[in-house]
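Remarks on the structure that follows.
Left out: one protein chain. Kept in place: all the others.
Take a look at chain A:
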Amino acid sequence: MNSLSYVSIMKEWDIVAARQMGRELSKQIGFGTVDQARITTAISELARNIYLYAGEGQICFEAIKTLDQKGILIIAKDNGPGIKDLSQVMEDGYSTSGGLGAGLPGVRRLMDEFDIETEVGKGTKISTKKWVR
């Protein structure tokens, strides 16, 4: 199994391509239907953020393993404007797009681990993991 793959996000249809690839990989890894829906939805939100705010970027997927766990790592990265006020963006209900997108707090709730690095003018990198239960 190819454990590392990615989708470039440049046009709207790429959002669908990213979530299809994510669903396929999460199925292969052994996630149940509910977790597949969580992962696919999280990917959709991350890909849409890239498309809306950065214009283009990448969603990378990796099957990951520890001694007793397996899971999926999703990395969303772009060279867009970055996030000025990170704590505000991580608050529920905050939106700059008029309610498009549930935002990052929603993604964090759907996944198990969530990490964000961002620099104004340079871009944003979000790494998020989900483990098979």
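Here, contacts are C-beta pairs under 8 Å (C-beta built on N, C-alpha and C of every residue); 3 or more make two chains touch, one makes a residue touch a chain; residues count from 1.
Criterion: contacts and distances are computed from a predicted model.
Only one chain is not pictured, and the protein name UniProt records for it, out of "RsbT antagonist protein RsbS", "Multiple resistance and pH homeostasis protein B", "Molybdopterin-containing oxidoreductase family membrane subunit" or "Potassium-transporting ATPase KdpC subunit", is "RsbT antagonist protein RsbS".
Summarising the interface, chain A meets the missing chain with residues 12-13, 15-16, 19-20, 23, 33-34, 36-38, 40-41, 44-45, 48, 92-93, 99-103, 105-107, 109-110.
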